[in-house]
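Have a look at the structure that comes next, please.
Apart from one protein chain that is not included, each protein chain of the complex appears where it belongs.
Lettered A and B in written order, each chain numbered from 1.
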Amino acid sequence: MPAETAHRRAPGSRRTVAATPAPGGQRRSRLEFALGRHPAGLLLAAPYALFVAAVFVYPIGLGVWMSFHDSFFTAPGVSVPQPFVGLDNYKAVLANPAIRASFVHVAEFLVINVPLTLVFSLLLATALNSVVHWRGFMRVSYYVPYVTASVATITVWMFMFNSSGIVNQILGPLAPDPAWLVNRFWAMPSIALYVTWKQLGFFILLFLAALQNVPKELHEAAAMDGASRWQGYRAVTLPAVRPATTLVVLLAIITGANLFTEPYLLTGGGGPNGASTTPVFLLYQQGIQQGKPAIASAIGVLLVIGVLIITYASRKLTERE
Amino acid sequence: MSDLQSTPRWRRIVSMTLLTLGALVFLFPFYYMVVGALQTKRNPSLSGAIPWPSNLTLNNFLDINHAINLGRSLLNSGIFTGVVVICTIFFGVLAGYALATLHFRGRGLLFAVVLLLQAVPFQLLMVPLYVMLVRNFRMGDTYVGMILPFAINSVAVLIFRQFFLQVPQEMFDAARIDGAGEFRILRSIAVPLVRPAILTAALVTFIGPWNEFLWPFLITKKQSMQPLAVAVANYTQTGAGFHANPMGSILAGSTVLAIPAVVLFIIFQRQFAETHSSTGVKG
Partner (left out) sequence: MKRSLIILIATLATASLLAACGGGSSSSQTSDKQTAKGPITIWYSNNPNEVKWGKQVVATWNAAHPNEKVTAQEIPAGSSSEEVIGAAITAGNTADLIYNTSPVGVPQFQKQGGLVDLSTFPDGTKYIESRTGPAAAQYASADGDYYQLPWKSNPVMVFYNKAIMRKAGIDPNNPPLATYDEFLATARTIVKSKAAKYAIYPSPSSEFYQSWFDFYPLYAAESGGKQLVENGASTFADKDGTTVAELWRTIYAEKLAGNEPYTGDAFLDGTAGMALAGPWAIASYGKMDWGVAPVPTSAGMTPKETYTFADSKNIGMYSSCKNQGTAWAFLKFSTSPKEDGALLQTTGQMPLRVDLTKAYPAYFAKNPAYSMFAEQASRTVEVPNVSNPVEVWQTFRDAWTGAVIFGKGDITSALKDAAAAIDKLVSQK
C-alpha cells in the first residue's frame, strides 16, 4: 500500500499545487500555519482520526507496553505487580522453538501463496478481461469464495480433504498418507492452497480494474509495430499493471502474515503436531488461552516488525525495473 | 479487449474452456456445501457429490435452526454488518475526501497510521481492546461493543481517497473560489461523483463483519447476541456431536451464512465490475 501511495500521490499533489491560485504573498496566517491550508479537513477527518486513535493506536500502545512488562490480566479491583522486564519477553519468544517454527511456517506459506496468487490472479484477470460471453457468471464464480465466510468454507474443505474425502477418492493410490490436513508435509501447503482459492477473487478484481485502464491505443500501436502477442503483452500490459502488482503482493503478504482462522479451524489448532502453527495463532493461544498477554504482545510486535521489513523489501523488488 | 480482433478463434475457445473449467473448480466446494447440507446421510464417496433424490432432506436446516436459532443470529449479523457499513460510508467519505483533497495539519501522520494499520494483526489489538471495551466501558454483550472496532473500515477509507484523487482537483478549487464551504462541496460535488465508489466500498465492507468470527465471539457471552458466523463456528466445535447428521447440519448452517453475501454479490456484480472499470481501484 505505501507503494500505491507514492505512485498516486505525486501527480495528485502536483495538480493541486498547479491549480491553486497563487496566494497574495509569501506570508501565511498563523492559523493556517497551525492547522494547515484547509482547516476544514481536520473537522472532516476528526471522527475517523478519533476512531483510529481509540481502536488502533491506544491498543497497540498498550500492547507494546505489555510486551516490556510482566503483564497479567487480573479481575477488576485486584492488583498484581507488573514490573518492567525489559526485553525478557522478547528473549523468551525468540528462545521458544515452537514460536520460531511458527515464523518459519508463515514463510513457507508465503513462498507458496504469494507466487500462486500473483500468477493466477493476473492470468485469470487477463482471460476474464477478454471474455465476451457469460462475463457475469465467470466473474461471480471466481468471487464466490472471497465473499463466503471462512467458517463456512473451511468445513467443506475439511470434508473434501480428509482421508476418505472426495479429493483422495479421485487421487486413489496417489493420495498422501496421513491425509492432507494432518500430514506434516502437506498441512501448510494445503492451507496455502485454501487461502489462494479463498482470496483469489479479490486479487482478480484488482487486476481487472488495472487492465481495464490500459488504453486500447497502446495495444494497437504495438500490433502495428509488428509485435507478437507475447511481446505486446510484455511491452504494454505488464508495465500498466505494475502498480497493481505491487499492491497485490503487499496485500497477499499482509494477509498471509496474519493467518489465524485456518490453523485454528482447518488444521484443528495448528496441527498436526504444530506443523501449521502461525505467529498469530500462537499469539492467541498464549494471550487468550494460556493467560500470558506479555508473551503474546511480544509475538505481535515482532510480527509487525517482520511484516514491515518484508513489505518494504518486496516493494523495492516489484518496483525495480 | 483490443485483443479480440487479433485473437484467432481457436485460441478464444481454448481460453474460454480453461476459464469455464477454472470457474467450475472454484464453484465446486460451494456446490458441495449445498449438496452436503441437503443430504439425509453423510456420503463421502464420489457419488455423494450428486444430489440423489432419495438422500435429500431439509432436516439439517431444522436441526441447526433448533440448535442456534437462525433467525435471531441472522438478525444480529444484520445489525452488526448494517451499522458497520453505514458508519464506514458516512465517516469514510468524510475522511477520504479530507485525505485526498484538503491540506491540513496531521494529514501525513493520519495517512501513515492508516497504512501501518494494514500490517497490524487484529489479534494483537484484541486483548487490550477487549479489556478496554468490556471492563472499562461495560460493553460486553452489546451491539456497540461488537461494532466499535469495525466501525470504520480503513480499506474503504483508502478506496474513497483513491476515487477523490482521480477527480480533477480543479473542480473543487473552482467551487472554493466561488465561496462554497467544504461541506457544500462535499455534498453537491464530491459525493455525487463517487457514487459508484460507495457501492464498491459498501460491498467490500459488508464482507468483513458478516464473516467475522473472532471478535464477536469474544465479546458476546449470551447466545442471543451472537452473529451467525459465531453461532455456526461454536456449533461446529461443540454442539454438533449430539445430532443425527452433524456434518449435514454444520453445512446447513454454513449455507445459511454464505447465501446472503453471495446473493448480494450476484445482484450487484455488474455494477461492481463496471465501477472498477470506470473509476476503480487503480494500482
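Basically, contacts are C-beta pairs under 8 Å (C-beta built on N, C-alpha and C of every residue); 3 or more make two chains touch, one makes a residue touch a chain.
All values derive from a computational prediction rather than experimental measurement.
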item: Sole contact to the chain not displayed, among A:A98, A:V119 or A:L238; value: A:A98
item: Residue of B:P51, B:G108 or B:G181 touching the missing chain in the full complex; value: B:G108
item: In chain B, positions touching the absent partner; value: 108-109, 111-113, 116, 128, 130-131, 134-136, 138, 140-141, 217-218, 220-223, 234-243, 246-247, 250
item: Residue numbers in chain A that touch the chain omitted from display; value: 6, 57-58, 60-62, 64-65, 72-80, 98, 155, 158-159, 162-163, 178-179, 181-182, 184, 268-274, 285, 288-292
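What we mean here is this: only the chains that are shown with their structure count from here on.
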item: Chain centre separation (chain A, chain B; CA means) in Å; value: 16
item: Sites on chain B touched by chain A in the complex; value: 1-4, 6-7, 12, 15-16, 18-20, 22-24, 26-27, 29-30, 32-33, 36, 44-46, 48-49, 91-92, 94-95, 97-107, 110-111, 113-129, 131-132, 135, 148-149, 151-152, 154, 157-158, 162, 165, 168-170, 173, 177, 181-183, 186, 207, 210-211, 213-214, 218, 229, 232-233, 236, 247, 250-251, 253-255, 257-258, 261-262, 264-266, 269-270, 273, 276-277, 280-283
item: Touching residues (chain side chain A, partner chain B) in the complex; value: 1-2, 4-5, 7-9, 12, 15-16, 19-21, 34-42, 44-45, 47-49, 51-52, 55-60, 62-63, 66, 73, 76, 124, 127-153, 155-157, 159-160, 162, 164-166, 169-170, 197, 200, 205-206, 208-210, 212-213, 216, 219-220, 223, 229, 241-247, 251, 254, 257-258, 260-261, 265, 279-280, 283-284, 287-288, 293, 296-297, 300-301, 303-304, 307-308, 311
